[in-house]
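Omission of a single protein chain aside, the complex is shown with its protein chains in their original locations.
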Amino acid sequence: MNYSYFPGCSLKGLGRAYEESLLPVMRHLGAELNELNDWNCCGATAYMSVDEEQACVLAARNLAIAEKTGPQDLLTPCSACYLVLNKTQHNIADFPQIREDVDRALKTANLTYTGKAAVRHPLDVLFHDIGVEAIKQKVVRPLKGLKVAPYYGCQVVRPYATFDHAWNPTTMDEILAALGAEIVHYPLKTKCCGGSLTGTVPEAGLRMTYILLKEAIRRGADVIATICPLCQFNLDAYHDQIEKHWGTARIPTVYFTQLMGLAFGIESRQLGLHRNFVRMKPLAEITPVAPVGV
Amino acid sequence: MEIKRTIKYDADRVIGFGRKIMGVTGCDQLSSCIQCGTCSGACPLSIYMDYSPRQVMALVRADFKNEVLRSNTIWLCASCYGCTVECPRQIRITDIMYALKQRAIKERVYPRQMPIPILAREFAKMVSRKGRITETLLVMQLFLRANWRAVLRSWRLGLGLIRTGRFVIKHERIERQAELNAMLATIGNGNAKDAA
Partner (left out) sequence: MKTNHSNGDVRIGFYICHCGHNIAGIVDCPAVAEYVAGLPDVAVSRDYKYMCSDPGQELIQQDIREHGLNRVIVASCSPLLHEHTFRNAVAAGGLNPYYFQMVNVREHDSWVHTDRAEATAKAKALAHAAVDRVRFHKPLEITKVPINPDVLVVGGGITGIHAALTIGNAGKKVFLIERQPSIGGHMAQFDKTFPTLDCAACILTPKMSAVRSHENITLWTYSEVVKVEGYVGNYTVTVKRKPRYVNEDLCVGCQECIKACAFKEPKFPDEFNVGLNKRKPVYIPFPQAVPQVVVIDPERCIQIKTGKCKKSCLEACVDRQAIDFNQKEQLVEIKVGNIIVATGFKLFDATRIPEYGYGLYPNVVTSLELERLVTSSGPTAGEIILRDGSKPKTAGFILCVGSRDTKTNRWCSRTCCMHSMKLAQLFKEHTDADVTVFYMDIRAPGKGCEEFYDKSLREGIRFVRGRVAEVTDWALSPEEEGKLVIRVEDTLAGFVRRIPVDMIVLAVGMEPQLDAQEVRRLFNMSCGSEGWFLEKHPKLAPVSTFTDGVFIAGCCQGPKDIPDSIAQAGAAAAEALALIDKGYIEQEPNTAYVVETDCSGCKSCVPLCPFTAILFDEATQKARINAALCKGCGTCVSACPSGSVRQNLFEDEEIFSEIEGMLSYV
């Protein structure tokens, strides 16, 4: 299976562990990811705050390059990129004015966009293309005894709930359960982590992060599994500031792909687990080593 | 005890502002708003806003442009889309917030000491120069321009990032920057069509 791959700026920077764990895991499952040629920043929420039409053009360049590259779907792990690319697709399809603007802009680069490039999230690809059964087959080190709080964040399930439920998504829950982990009931699974506000308006943003951490600990989770690089950063990097203002809420947050990698027997350093501020305890400490295949 | 007199005259309104915002693509459903308050109830940040999202919708419709653009509401919106998916009239509230942000940046009207519009502008600048964002460099730009004292406070965070190898200094960039800029230039002055 071949996919075009749109990493987004964060996966090359603060969120590099996401890419580091995603690529080997997908390869292990037989999916090749080909990074999109000369992809540019999708614009995320910031560019949309400056100019709507330009933001569409920015995102549309990537869609056009993806279409030019071939019929493969465009795998987009970062939540903001996923939202922006989807939103741009909808805008181009629904609003003729935007379609005109985008076509005109793309023409200067000899690019076209006809709406064919499909933007897919790794959870979608793992759940629907590869399948939970195939994932189960590859597990050599079951995560038995590991209590995971599945945290989806907001922008993958809202406003376009394309492959999972907007209020109570379960694709990640099912994938993690297939790895042998125990899924903790986590009602805040789609609550906003604060996004970029944790840096700009910490008294508001950081408190939102704090609430998420506190509830995960209250529900008895050992670790929070996330799918978004900004969520991971917020939940991981601000513990001391949070402690100063509201109290201790120390729990590691990892990418779900890192958990998949561990279950597949891939070495933790390869998966970027050393990049966490709050380190996850080694598996051997949390769960007894189980023989292969159980 | 300081007492304040608050009354809004018709002269305080900027007639046509509401219509203009509703004219932005995707924002026309605002005319159906029944002020139910679900958006504010769902919004995790509404408790920090001076006007709740529902109030902002009412102010926009009533043409109270200055009150809206000077509020901190539009900048505190984290784009979590919680309001948009719960609105019983399917009003795209988050997109209206974006439209208001764009308007505020264009007219350079925002609350003092608000780092977010500065972040947005720096973001756009980096995209037009390098095509991709290098987060650590962007944040450093923001702190220098908005609040350099924050740089000092974040020393521990900075060290942590360096320790875990997430502190990237080398600029991410694309090859065909000129191509990207030419594309963006076709949009020209963006919202020049409205002057309200």
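Each chain gets a letter, A and B, in the order it is written, and its residues are counted from 1.
Assume a residue touches a chain if its C-beta (ideal position, glycine included) is under 8 Å from a C-beta of that chain, and two chains touch if they have at least 3 such contacts.
Because the structure is a prediction, the values reported are computed rather than measured.
**Student:** For the chain that was dropped from the view, give me its touching partners among the shown chains.
**Tutor:** Taking every chain of the complex into account, the missing one touches A, B.
**Student:** Looking at B:Ser52, B:Ser79, B:Gln102 or B:Ser154, which makes contact with the chain not pictured?
**Tutor:** B:Ser52
**Student:** Of the residues A:Ala31, A:Ala59, A:Ile135 or A:Leu188, I need the one that contacts the missing chain.
**Tutor:** Within the whole complex, the residue contacting the unshown chain is A:Leu188.
**Student:** Thinking of the whole complex, not just what is shown, which of A:Ala109, A:Val140, A:Ala177 or A:Ile211 touches the missing chain?
**Tutor:** Only one of A:Ala109, A:Val140, A:Ala177 or A:Ile211 touches the chain omitted from view, namely A:Ile211.
**Student:** Touch as defined at the start, partner being the missing chain; which of B:Arg89, B:Arg145 or B:Arg163 qualifies?
**Tutor:** Residue touching the chain left out of view: B:Arg89.
**Student:** For chain B, which positions touch the chain that isn't shown here?
**Tutor:** 34-42, 46-47, 52, 54, 82, 86, 88-90
**Student:** Touching the absent chain: which residues on chain A qualify?
**Tutor:** Counting over the whole complex, chain A touches the hidden chain at residues 165, 167-168, 187-188, 211, 215, 218.
Just so it is clear, only the chains that are shown with their structure count from here on.
**Student:** Once you find the CA centre of chain A and the CA centre of chain B, what distance in Å lies between them?
**Tutor:** The computed centroid separation for chain A versus chain B comes out at 23 Å.
**Student:** Can you list the chain A residues touching chain B in their complex?
**Tutor:** Within the complex, chain A touches chain B at residues 9-10, 12-14, 16-17, 38-41, 43-54, 57-58, 61, 91, 94-95, 97-98, 101, 104-106, 108-109, 154-155, 158-159, 161, 166, 191-192, 194-197, 199-201, 203-205, 208, 237-238, 240-241, 274-277.
**Student:** Help me check something: in the complex, which residues belonging to chain B touch chain A?
**Tutor:** Per the touch definition, chain B meets chain A at residues 24-26, 44-45, 48, 75-76, 78-82, 84-85, 92, 94, 98-99, 101-102, 105, 115-117, 119-121, 123-124, 127, 131-136, 139, 142, 146, 156-157, 160-161, 164-166, 168, 172, 174-176, 179-180, 182-184, 186-187, 190-191.
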